[in-house]
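Each chain you see keeps its place in the complex, though not every chain is here.
The letters A, B and C name the chains in turn, as written, and every chain counts its residues from 1.
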């Protein structure tokens, strides 16, 4: 798997992401600085990691979404390339127009770092083939602005087209406001673009992949991607 | 030295916090009247914060050496060797007053400052901790302060990208007008790539790095600077605003130029900014420094030499650069979007010369600026010894079960989840043990090595008996590191006290330091860095003496670390250490009996060491399945914490007949641990303990869904956990945002 | 030239911050507060003296970056 991790000033989970990509896929990702205008040739997967790009000043992800490398990411996605945005990456994808909607401040107006439970809604996508539909996975979140909203029409489309891939849930998989820590509409934790090749999600699967460190539920996402790309090749 | 600077008057001198005799010392030293800018520089260098004038002679008594200490106190941070060519760089620092004035920014810039101290030395920060003391929960400002401080600590660390993995939060009315914010940062470096502040070589370029200089945090001459003209009020912000985004860039840029071998010396600009950093670099290297202020990147126009020299704008550094590396270093800083300017040179003269607009504004002997700072041996008086409170004299006002429920839901003992969930504690992917245990455990690189980190102090003990309290703070840190299986290596201290000009406060200070020193010596646990914060007083009333101790230990293999949660039903619960039932200064006495009196529990350092070594060996041998040290609240509270962490209860035996039950279960005797072992191992472990001359007794078995004490109603773990988690969120939700 | 761009949330978009402030003001006993919504202002210095050119630049700034049209409206004033 040839992955590329895009690094904006202020991004701070790029090392976590790179370590996980290496661990699961066996190959080192390329680190791509925001001022570049092209992705390394042969890239199969672009990852925009978490952090506080440009301090998240103005709105989270807003400034990064307008940097030069994002034109290349847009073109890559336009050709069907796989793009994964995690946390700040999700926010950047929304701000850049690659995904609909916006991430508002958490309902409780506080940054929250804790393990949450996600219900995987579908397993027939490149991002979730490592899971079973309905499976509940435990991964950490760490954000102040993860409260997903979009207008009614957009939400209806996302739901209607099965583009909500992850939802915050109780450990038993039930959707329950008590387990929706940021107040996202329909408990949305991760969504797909209309073409199915761009995923944005708030939680950090990359932080739960090593057995010696604790839960490994995040691994399925990356393992699924490796598998998908291997088959496509 | 002309210009339109104000004339030096006795009032101006006083406003700079300099006493007449201190001013006389300046006159004697330089043989003339100082310029206004020079006065500002003296005031910055000779204030308590920079000169340690009240504390210096006492700090000298702290043990600072051990074979694993690479750098003790005196640099930006302490450095210890953890083997495999790796070093840990760490320090703790206070930002108390700013956090009272502007809680969010005050706390945020406190975190920013300590992170800079660590990465200035070439270390990548891998963890932060914080110790917070607030006033009475019912004081009208407390909630606002808690909310702002916690958001500020989190806001900076989360954005910078370092996990905040541990700390302390306490409430007491004695912090009403003086909340404490102590922030600790821990970084990792290679032992042969540590960077220091001492300049070397004459004619070397001095480079200014980072953010631009503004009029942030210029203290002292409030009236004097008002003479500068209209809008003086507007020009005099005393609160700095943090910019974690810039600091993150500064970190990456600094580590990059260090890796490229561009740096001779480097120093962050902290308190007294450019002044302190430039003087320190020169003085430590036995060199003079000449600065050209017209080259300093400024955020505002028309800044005077005085303002530039005293500005405390954040996210800045000063570096002595290898001249041949100039272009390379500059390119790195430009890439990260940061300012880079050569603002001066080292000189052979041992003088500190500052020019502005072609005029020499400052010309002072550089070594004397620091070395000749006044040193005071302030009078101190030992506080009266408090009587030892006999357990028999304390009547239990309620049943044990009720007391436990009340204690576990009290402000100091309740869960601090509300706080640490606002801190990203998992970023970097190395947090093996998250907040909530005895020590945080953070993997080093990809392991198997790991660090154990903790911050501890029990201010009520320090107040009742400074010497025992100082010992206890160190012993508790050592115990917490031991409880996860780590070998304790070294500490940083942050000494928060009231007004040192009062003999009784000075007595607390001296007593605590002596206690700290005694414990450090006995436990081979030297002090490698620290910070002193004095004058924490409002309306003549000082804070509780609060010497926060930040401890660092090492584990050879993180997968072998112990945690406090019970692991299985049917295991034997062992208590290590002697229990006499010490109620003086206990949480039970304060929260249940509403009394704060008596002598605090004495700390037997030999016992501390023997018990700790015994427990650590049981962890290393994988015999101990869960471990927890005993502290605030005593035995029953510790048991409750182990049970709540696991959801498994315990069936407990009756305590000894000759100790009152409430004293046995809630007494705060020191040097104790609780651990669980397989039932089949219990006899063997107790025999080992006896053979070593230690007290090791079985007190019950794990199992069930409650804590079952003989003769008491069962205490359901679930109900207990609800109380434990409830207080802080409820308290915070009850007030205005 | 000095200008101000004010960015406010569109009607109908939930404003948790505004709500929290509203609650806080009420519990502080501030008289008669019925609702609060929070927005942002940007005070911008623009080079040059041509007002209509400045306005065009500000519009550009607002649309390219300062406001997110999914949730926000903006208003421009050149103040002098």
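Note that in this section a residue touches a chain if its C-beta (ideal position, glycine included) is under 8 Å from a C-beta of that chain, and two chains touch if they have at least 3 such contacts.
Computed from a predicted model, the values in this text were never measured in an experiment.
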Subunit counts for every protein chain kind in the full complex:
A x1, B x1, C x2
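Keep in mind that, in the parts below, only the chains that are shown with their structure count from here on.
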Inter-chain centre distance, chain B versus chain C - centres from mean C-alpha coordinates, in Å:
40
Distance from the CA centroid of chain A to that of chain B, rounded to the nearest Å?
36
Shared-contact residues (touching 2 or more other chains) in chain B:
737
Please list all residues of chain A that touch 2 or more other chains.
109
Which stretch or stretches of chain B touch chain A in the complex?
151, 154-155, 158-161, 243-246, 248-249, 336-337, 420-430, 432, 443, 446-447, 558-559, 737
Chain A partner contacts - residues on chain C that touch it in the complex
13-14, 16-17, 20, 64-66, 68, 70-71
Okay, in this complex, where on chain A does chain B touch?
9-10, 12-13, 15-16, 19-20, 50-52, 54-57, 109-114, 140, 142, 144, 204, 206-207, 210, 212-213
